[in-house]
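Left out: one protein chain. Kept in place: all the others.
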Amino acid sequence: MAYVATRGGERAIEQSQRLFKAEMGEITPERVAEIRAAMPYLIDRVMGEASLYDEDLAALALAQTGGELYEAVLLLRAWRTTQPRIAVAEPVTQEGLFTHRRISATFKDIPGGQVLGPTMDYAHRILATEVLDGEVHRPDPVEPAARPSPARQPSVAEWQAENGLLTAAVPDTTVGNDIPDVTREPLLFPAKRAHTLQSLARAETGGVLALGYAAQRGYGQAHPTVNELRLAEAEIVVTHPRGTQFSAGRVKVSQAEVVDKKGDGLRLGFAATLGWNEVKVIAAATLDLNAEGAPKGAPTEEEFFLYHTEGVESSGFCIHFKLPHYVTFQSSLDAMRDAKAQKAATEKSPEPAE
Amino acid sequence: MSLHPVPSDFEARCNATFDAVMWALARPGVMRDLPQAGLAQVVDALIDRECAVHCPDEALAMLARRTGAELVGPEAADHVFAETVTPEMPDRLACGSDLHPEDGATLVAGAVFGTGQRLRLTGPGVDVEVIVTIGGLPGDFWQRRAGAMRYPMGFEMLLVDGARLIGVPRSTVVEVL
Partner (left out) sequence: MTLQTLTKPWEPMSYGFLDGSAKREIRRKMIKAIAVPGCQMPYASREVPMARGWGTGGLQVSLTLVNPAMRVKVIDQGADDSVNAASIRRFIARVAGTPTTMDTLEADLIQSRHRIPEEVLREDQVLVLQVPNPEPLRPVQPNMSIARQMHADADYGRMWLQLYEQIVRSGRVMQGASYPSLVHGRHVMTPSPIPRWDVPKLHMAKHLTILSAGREKRIFAVPPYTRVEPLVFSDVPYKVEDHADLTCHRSGTRGFFMNEIPQDDGTLVFEVSDSAWGVKAIRRRDGEEVALGETWYKNGKMPS
């Protein structure tokens, strides 16, 4: 006789996975293609959190996990970690971005102009229930502007720096493999600037929002104004072993700069991520803006927000509490019972007076 | 995704090398066998582009460079590979800091076992004490080592004689008999 049905454990695992998958049915190339086409913002969010830009793989991860976002991101990250690094792309600059949307809240108009681009900001949020009644919802075609906005736009912060409103950031000249990579080395504090920005770029959207919102509501020292928000495409320029530089394609990126007054100037918070995800970059830039000088243990302190917005780590730890903990529980129970017994014993027989 | 649970020869060799290295440091003074002779084994198992390596020997330096590691002076190195240890080396190696003891270097060096100074090792990994005879190091090496380190700061040593390996981590107290 077996002490416990060992095979049972493995069979249970197998069957539980089958149950999970049974509800989703077949995963077909068509399904993956449909997810990719129908949910670009979800794909973007997942790619950003996974630090892996591949729309097909992101769509596949969503299909495979039934849209369980944390699982989808974990799946992509676990895949990413096994991939070789062939090249490190050239840095992208704001001026070089192929810009779809670019707005600033600091000025009515900005050099280069406000470009509304694709957004639901001013839409009335009404469900198109007619679709459920059998009608097809066809978006109205876009009417091109008489004069297209320029594809490339100058940086607002640069204009502010030129006009003495803020101190321009010192350009980091580190290139290639020398750029610290938070997926290949531990995050230590005070964090390297690259590690901070990389961590925010791959942070979980909801987590960044929760802490960024806390800072915006008043648990931070700085009140953000959106200096510049951009949705753009960035050219991935790599160097061929022969030495020629070429574009390997374009990736969607979002970036936000938020400002607050500091003394007689402005200070800047920055965040960027793969894919288009406005909420995330604004919230993340708010945290970056608030990080300097934040007290230890505050939600705006770098260590606090970088640890607690790491989606794969936080979700994994949260669900790990489902694992059996009966050994630790037993150990605590033993200490509790003993303390109780000791207390009862002392109460029964008080120390005799000397 | 198909699976490939068979290690390549390189993988198997690095795995065996690290097994020897790990146990050498876990049991200071107890001799271990490397899969093949030479310091190069340790380069293969440990070194890549994330490392800063000091390597006075040309051939080993070439090998280290090919892994993508940066070649640096002894003070800036996280790994030092030396067929022959020079007298001033203990004073020049990185010992890390109290905050980051992990920044202390690993010195992989040639030595001769069975001749030379008789040493008594004590500390973690040593069952009471172990006596070893190690030659091929500068005469006052062990005194200088002791002077250079303040635990938990210090450096690790992997001494290689052919395909044999002895480890001396910073936690080991070495007494010359």
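Observations on the model:
Read from first to last, the chains carry the letters A and B; within each, the first residue is number 1.
Throughout what follows, a contact is a pair of C-beta atoms (placed from the backbone, for glycine too) under 8 Å apart; a residue touches a chain by one contact, two chains touch by 3 or more.
Note that the structure is a prediction, hence the values are computed from the model and not measured.
Only one of A:34, A:185 or A:292 touches the chain withheld from this view, namely A:185. Counting the whole complex, the residues of chain A in touch with the unshown chain are 1-6, 8-10, 12-13, 74-75, 77-78, 80-82, 84, 183-190, 296-297, 303, 307, 312-313, 315-320, 323-339, 342-343, 346. Taking the whole complex into account, chain B touches the unshown chain at residues 1-8, 10-12, 14-16, 18-19, 21-23, 25-27, 45-51, 78, 97-99, 101-102, 104, 106, 123-127, 151-152, 154, 156, 169-171.
Simple rule for what comes next: only the chains that are shown with their structure count from here on.
Chain B has its Cα centroid 41 Å from the Cα centroid of chain A.
Chain A makes touch with chain B in their complex at residues 177, 184-185.
Contact residues of chain B toward chain A in the complex are 49-50, 68.
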